[in-house]
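What you see is the complex with one protein chain gone and the rest in place.
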Amino acid sequence: MTDDASYKALENLGAAPLWRFYGNLFPAEPRSRAVPHSWSWQDLRPHLLHFSRTLSLDEAERRVLMLVNPGLIDPPATVNTLYAGLQIILPGETAQAHRHTSNAFRFILEGTGAWTTVNGERVHMAPGDLLLTPGWHWHDHTHQGDAPMIWLDALDYPLVNALEAGFYEQYPQRLQPVTRPDDAGSRQFLHGRLTPAWLTPDGPSSPVTRYTWEETARALDAVADTAEGSDVDGIVLEYTNPWTGGPVMPTIGCRVQRLRPGFHGAGRRHTASTIFNVVRGEGATVVDGVRLDWSEHDTFAVPGWASYRHLNTSASQDAVLFSYSDEPVMRSLGLYRTEASDPGA
Amino acid sequence: MTDDASYKALENLGAAPLWRFYGNLFPAEPRSRAVPHSWSWQDLRPHLLHFSRTLSLDEAERRVLMLVNPGLIDPPATVNTLYAGLQIILPGETAQAHRHTSNAFRFILEGTGAWTTVNGERVHMAPGDLLLTPGWHWHDHTHQGDAPMIWLDALDYPLVNALEAGFYEQYPQRLQPVTRPDDAGSRQFLHGRLTPAWLTPDGPSSPVTRYTWEETARALDAVADTAEGSDVDGIVLEYTNPWTGGPVMPTIGCRVQRLRPGFHGAGRRHTASTIFNVVRGEGATVVDGVRLDWSEHDTFAVPGWASYRHLNTSASQDAVLFSYSDEPVMRSLGLYRTEASDPGA
Amino acid sequence: MTDDASYKALENLGAAPLWRFYGNLFPAEPRSRAVPHSWSWQDLRPHLLHFSRTLSLDEAERRVLMLVNPGLIDPPATVNTLYAGLQIILPGETAQAHRHTSNAFRFILEGTGAWTTVNGERVHMAPGDLLLTPGWHWHDHTHQGDAPMIWLDALDYPLVNALEAGFYEQYPQRLQPVTRPDDAGSRQFLHGRLTPAWLTPDGPSSPVTRYTWEETARALDAVADTAEGSDVDGIVLEYTNPWTGGPVMPTIGCRVQRLRPGFHGAGRRHTASTIFNVVRGEGATVVDGVRLDWSEHDTFAVPGWASYRHLNTSASQDAVLFSYSDEPVMRSLGLYRTEASDPGA
Partner (left out) sequence: MTDDASYKALENLGAAPLWRFYGNLFPAEPRSRAVPHSWSWQDLRPHLLHFSRTLSLDEAERRVLMLVNPGLIDPPATVNTLYAGLQIILPGETAQAHRHTSNAFRFILEGTGAWTTVNGERVHMAPGDLLLTPGWHWHDHTHQGDAPMIWLDALDYPLVNALEAGFYEQYPQRLQPVTRPDDAGSRQFLHGRLTPAWLTPDGPSSPVTRYTWEETARALDAVADTAEGSDVDGIVLEYTNPWTGGPVMPTIGCRVQRLRPGFHGAGRRHTASTIFNVVRGEGATVVDGVRLDWSEHDTFAVPGWASYRHLNTSASQDAVLFSYSDEPVMRSLGLYRTEASDPGA
């Protein structure tokens, strides 16, 4: 038998020589398919408003512009494991109840008067609020305000689909019945450190349905005059699951950080992939030599193992960033790694 | 050899017949040496003030009236594993820095203008605040207000001494140096659910040095109109360690609960021992047939496995109780047990 | 009001001045009431045999000689939190089924042909076997061999009683029915590292009902020619709960250790209290200046925070010690502390 004959036979037997694939399968270090990229709120908002006029929520189960990373076109994703989109809903509209194993959250950008009903609880929205929809929770939206409501939509479906673990189900009616007091999850756990002693955890995710911006702003203010926090990230707070002290969902960690005027962060990289949304202020993040300038409500992506550095370009105003990443995944699976690293530029 | 000769020989050999001790060692159910008991704030406060005039803090390392359970005189304790005392400190005074393996906390009853310095951090006091001093943390007190400062002092020394694990050390100076921003622990963890991402746990206890009453009151208010909570305990919130979601210290769990006007709790008992302090309101707790009436700042003890029922005797005012227990110990060691049980009366 | 009048009034109010008790409540370091002590197998065995002839198991629920520490006479205990006794049962006898919240185990010294039935499973005994009876498991004994059966009986009742968490119940019949295959717990978990995937934990304790000496000896032999292990304890192996990798029961940790010929251990102390039983060999343990010489089947006590050093006095034979301690309690409650320390002598 010649090598060629053997190679041919192996192909038919469903086998292949490792030595011909080796370098591709075992790279010296990760090189994400995602690229550093930003999405402009000013540019995208008009299109959202356009489709809110031309496309009904009966046609589109959800009216969302996906923020597609140029390196992750098909299937579409924002970073390797996570997705970001901009969703709009109009006064008087409702969005169909459904559930999926993907974990999701909303981070509110504009508008008031809407709520998401999550497993029977109405959860209201205001700018800066973080609303959780953990995996397999029924959720539908209703808007009774008087102006469009826009939020950042976040999901881990790229991860869940890569792991081939996605399930999806529509609720038999358009809206689920309300069975709990409004915003109960948020109010019962107003402070994660004062937890209702008559409850017990009912899953791996946080029971706080809504982390209001009011509370988040108070937490940021409370540490305003203490040490600078991290030299990489400034004052950076992790939203936590009050039952465990860990991340809000097993696959997604959420943070908010304040960069003081003139902040020039240290460079770093880690294996987690991160998506940022600008709460307020102006600045730039340098990622692997690419400078991403940002201002209010812009979204930008820092791929895993890309080096990054945050800059607050204002000499007088704080900048505040909201972000989410797959760091909990990397830690659970023993794959988290981080080191100081200069992004250049 | 006769039995008697054998019994005598055994005594000399350091052995004893189990069959002569059996019933005492294996009781059918626990019967605490502690008894249901209450301590009157109105009665005790004058004595505190008296000794604040006649006894200096150089003579007494701490000026504290121990609340001694009639069943636990020697060594003195309030319930089986825990201690409560009333401590007073005058304007201009300082109390010597020391540390001990016993876990401790202060629950403030009266006064402002004082602080405890805990491992280099000044922690300020106001009525209703809960200040932690976890085991082996240096702590000293300073009072610069203009009226006496009184708090409930809590320690687990009865447990630690029963386990023969107590260590104690005096600081070489009267006061330790301040090395951290004032109230940093409290402000960094204002919300347990938003935790500083640049910190990591440095021990088994909560890093929240001060749980202010302001925050506690907000948490209670936030659940005011939702379900009644527990039929035994009303709206009951557990103070938690933000790193773990568990109790604030490994041996002591702290709670605050609101009993709505006219609340008549269900009867229950559990193996944990509990000490209560009345934040506001008037009512009674029936314990194993003994009725303990209480009003503001009174302290009362519910021994382990004693049946109890809480009553708010006001038809118009809430009652609010602060409490602490050894439930974390019982749970860690697999000894926690609870059941519905009528205290009678 | 004078001080004296105030002291008197306080007594009636159930309060006491901390400043008069301070030093006793906060010792500089632990000083166990237990003393270093040993119990001779050669001396005690005849008395066991004596009472096996003069006392029936109908009179004594269990026929056990308690090994009472001279410092812990009432209530009787062997070290602060733990108890050891020597139990004997004769061919043809049975011992009444009961259960208690105290965790217990048997370490077999002499005889074959008996079994303990634990929650419906017959667990057989042979010298060197460790048989667990975790808290609240029904257990009764039956002996069908042809010579007396003697074992070391271990319980945590001093701890459970100090925590006022002891419950006890007699089974309505003398013996419980057998509902599981013989020694199933032991055989299903023959290797803790190969666990039955169709089972799940049903409590905080190990499901291994019997750790046979045969398996223990194999484990000791397997590390015979590798490094010496600990300079304090030689080759020391911890019996573990295969579901957690932790101690076999939440309150008691069990170990076996081999001291090579001529072993002269480093001195150490820790807050855990320990009871040893000699499996084979001859040697001595120096505890706080007291030399305890030991040989086969002797039992000896090392109180918490006492300094100790192990010696194998044979130049040619290994010594093997079995031991158990409350280290899991100290660790769970954040009270474990250890340091190098010379016991003198």
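Points worth noting:
To keep things simple, chains are lettered A, B and C as they appear, and every chain counts its residues starting from 1.
Simple rule for what comes next: a residue touches a chain if its C-beta (ideal position, glycine included) is under 8 Å from a C-beta of that chain, and two chains touch if they have at least 3 such contacts.
Note that the structure is a prediction, hence the values are computed from the model and not measured.
Taking every chain of the complex into account, the absent chain touches A, C. Considering the full assembly, C:211 is the residue among C:26, C:51 or C:211 that touches the omitted chain.
For the chain left out of this panel, the touching residue among C:10, C:256, C:284 or C:301 is C:256.
The omitted chain makes contact with subunit C at the following residues, 181, 184, 187-198, 206, 208, 211, 215-216, 218-219, 222-223, 225-227, 229-230, 233, 235-245, 255-256. In the full complex, subunit A contacts the hidden chain through residues 1, 3, 6, 9-10, 13-19, 21-22, 24-33, 37, 39-40, 43-44, 46-47, 50-51, 54-55, 59-70, 75-76, 80-81, 85-86, 100-103, 135, 157, 159-169, 203-205, 249-251, 271, 273, 303-305, 326, 329-330, 332-335, 337.
Assume only the chains that are shown with their structure count from here on.
Contacts between chains trace an open chain of neighbours here, each touching only the next in line.
Mean C-alpha positions place subunit A and subunit C at a centre distance of 52 Å.
In whole angstrom, the spacing between the mean C-alpha positions of subunit B and subunit C is 32.
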